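Some notes on the structure that comes next.
== chain A ==
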Amino acid sequence: MENITVGAAAEWLRSLILYIIGNELLTDIVMKFVGLGACIAVILTAAIVLTYAERKVCAFMQVRLGPNRVGGRFGLLQPIADMLKLMSKEDIIPNGCDRVVWALSPMLLFVPSALIYGLFPFDEGAVFADVNVGVFLLLAISSQSVLPFLMGGYASNSKYAYIGGMRTVAQMLSYEAPMVFSLLGVVMITGSMRMNDIVAAQAENVWFIVLQPIAFIIYIITATAETNRTPFDLVEDESEIVAGPFAEYSGMRWALFFLAEYANLLSISILTTTFFLGGWHGPFLPGVVWFWLKVLLMVFVFMWFRWTFPRTRIDQMLSFSWKVLLPLALVNMMFTGIGVYVWRSMM
Partner candidate 1 sequence: MAGTETYTLNMGPQHPSTHGVLRVQLELDGENIISATPIMGYLHRGVEKMLENRTYVQGVPYTDRLDYVSSMNNNFGYCRAVEELAGIEVPERAEYIRVIVAELNRIASHLVFIGSLAIDLGASTGMLYTFRDREEILDLFNLVCGARMTFHYIRIGGVNRDVQPEFIEKTYKFLEHVPEFMEEYKKILLGNEIFMSRLKGISKLSQETALSHNMTGPNIRATGIPYDIRKVDGYSVYPKFDFNVVTGKNGDNWDRFNVRYNEIFESAKIVKQALDGLPEGPFMAKVPKVLRPPKGEVFSRTEGTRGELGFYIVSDGSTKPYRVHIRRPSFVNMQGLNDMCKGYLIGDSVAAFSAIDPLMGEVDC
Partner candidate 2 sequence: MKTYVDAAALEDIKRRFPAVEYSGEEAKPAVYISADELIALLKFLRDEMGFTRMENLTAVDYKTYFEMVYHLFAWKTADTCKDSADENLWITVKVKLDHENPEIPSVTSVFSGSEFEEREVYDLMGINITGHPDLRRILLWEGFPGHPLRKDYKQIAPPFVERITRRGH
């Protein structure tokens, strides 16, 4: 069973297309589109599955039933119904908004969230773009999602949205730093920034959650903050600033924000799995099964956070990042460096 991989499936598909087309270059181009389609399919499926899962997990934690009307007892068609509702809703454009910036914001937000899916190793050999500076590129792309929030907040011509946009900048910038430093520990041990190498290094030895427990915790916290989920959902903070940058959006534009949120939720779970939980590596079952099991576990953990914790306050949150997480990440990095040096000199 272990040799059934997505990579092998892709190889088979490639040979099939090559047989039909008969041109190497064209086949590569077609294969890139197939990969792109697969990534988008993953995101869209994830948004549908995760909305349903979030509602059910939330209901389970809140002693409720959750969706149970549309599509049988378990409300399986609820996400479809939600989607149809969002599509058919009126697109309200607020008075006095900066039309171009306002319209661009949700689209631009979706771009970085979707783009990083190209870097994820879903299985052995199943990476859309196996870049040798993978980690670096990933952080660079994901930090781009600050701007759309600020654009949306600024362009909405609403004070709530503007406060939300400002908060995003403060929050994302201050949590970027500890996140990078926590991942550096992993990169130092592996000695490579290629995602495949990081997974391979864990397959050979132990998962990095064992070697880098502090970095794991820091990463989880910062990832929660980066995706604006409770306890760090100060950006959309419905009880204070109503919905922050999303306050003035409706219908499909809002749905894009929503889609990006779930794409981000899935991507941080995938990253946690890749960096700390050994990626696709695991005994008995095919790699892709292991991969998704771990990812869904992480998704559940993030949902668990969301439905358990209250929200922090903006000053507490920022000081927590700069005064606690960043020094901790730096100390962790220093000890990792010493450890790696000692290990290499012993070898």
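Annotations for the structure displayed:
Note that in this section contacts are C-beta pairs under 8 Å (C-beta built on N, C-alpha and C of every residue); 3 or more make two chains touch, one makes a residue touch a chain; residues count from 1.
On how the list was made: all candidates are chains of the complex that A comes from, given by their letters.
Worth saying up front: this structure is predicted, and the values here are computed from it rather than measured.
Only one entry among 1 or 2 touches chain A in this complex, and that entry is 1.
The part of chain A that touches candidate 1 in the complex is made up of residues 61-64, 159-160, 163, 230-231, 233-234, 237-242, 307-316.
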